[in-house]
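Only a single protein chain was left out; the remaining protein chains are all shown in position.
Per-chain numbering from 1; labels A and B assigned in written order.
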Amino acid sequence: MANRLVQQLRTPSIGKPDSSAATGEGESTLEALLNFQPYLTLLVPATITELILACKGWIDGKDNVAYTMEAQVLHIQNVTLHVESAPDREGPWLDAIAFTATTKTMVVLSSEGGSAKFSRFIRWRAEGDGANPWEICFRLKTMPGTTLDRAVQKPRVA
Amino acid sequence: MPEAKTMENYTTLMGALASTIPIIQVRPRWVDALASKDAILGVQVFQHTNCTLQIQTALVPEGPWTTIASFTGSTVTTKYFTSREDGTNKFDRYLRWQLDRNAANWKTGFKLEVNVL
Partner (left out) sequence: MAGTTIELQPRIVIKCTMAGNTGEIQDVDGWVDTSRYRVATAISEVDMVDNCELDLEGCDVMGGAFMTHAAFTQALAAACVITLNRNAPYGAPEHLSNLMRWKIVASGNWTASFRITLVLK
């Protein structure tokens, strides 16, 4: 289903203007995951020390043990991009992975181990260095991995 | 229970040329506060150069549109609007943003959250 969704081109709805890219509000779960964060450029003064993805865009990974995340950081200056996770919306938020340089990379966020761990909720946070204006241009796409139902081997029912 | 709606998510706009033609928020994202008497707007404006970000209100989509808040520099603030009384913070029905490109090499970044009550 994921492949068909990716390959499906937008066919304009008759009479309806198509609005902007994903905001994480009111869209299908899979589409919101694939466009976790469309290209975003931020140019921020030093007085603003961090910007966080709005909570409606956070991924709730309670049904998945892994996500494949494709990260493209095209421009980054005086800022760290954190992809972080927490068991509750209130935190504590811990880094799954952090970016401080331009990159195009693929990372597996896993609840089963590995270097990029996640618990339940996933979001991004851009943290300036606190002393200088900061800039970043990035994109994050995610694809869910194995769901719990398929991952767990169930005993035979006698 | 009303909850804050993202009127405009993190947005950066920039351009090389000044223009008398403003950039206006796409209509599907306008806030229609028909059944509301009050609105609270959370405003974050980041690097902001050579342009003016306006918050506008109108009774009908065709206008006329009235500016009820204006930003020319970086800020993090909350604005309160009401339909209960006439005044500088009165809003009619629709809310939208407009960006005026005042000079060459303009740029802005902002995020707007709104709660209508």
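Assume a residue touches a chain if its C-beta (ideal position, glycine included) is under 8 Å from a C-beta of that chain, and two chains touch if they have at least 3 such contacts.
Here the structure is a predicted model, which is why all the values come from computation and not from measurement.
Only one residue in the set B:Leu13, B:Ile40 or B:Ala58 touches the chain that does not appear here, and it is B:Leu13.
Screening A:Thr49, A:Thr68 or A:Thr102 against the full complex identifies A:Thr102 as the residue touching the chain left out.
Although one chain is hidden here, its contacts on chain A can still be listed: residues 5-21, 31, 34-35, 39, 41, 73-77, 102-104, 135, 137. Although one chain is not shown, part of chain B still touches it, namely residues 11-17, 19, 21, 23, 26.
FYI, only the chains that are shown with their structure count from here on.
Once the centre of each chain is set as its mean CA position, chain A and chain B turn out to be 27 Å apart.
Here chain B touches chain A in the complex through residues 6, 9-10, 12, 14, 26-29, 44, 46-47, 74, 76, 107, 109, 111, 113, going by the rule given at the top.
Interface of chain A with chain B (complex): residues 17, 19-20, 23, 25, 40-45, 47-48, 51, 54, 56-57, 133.
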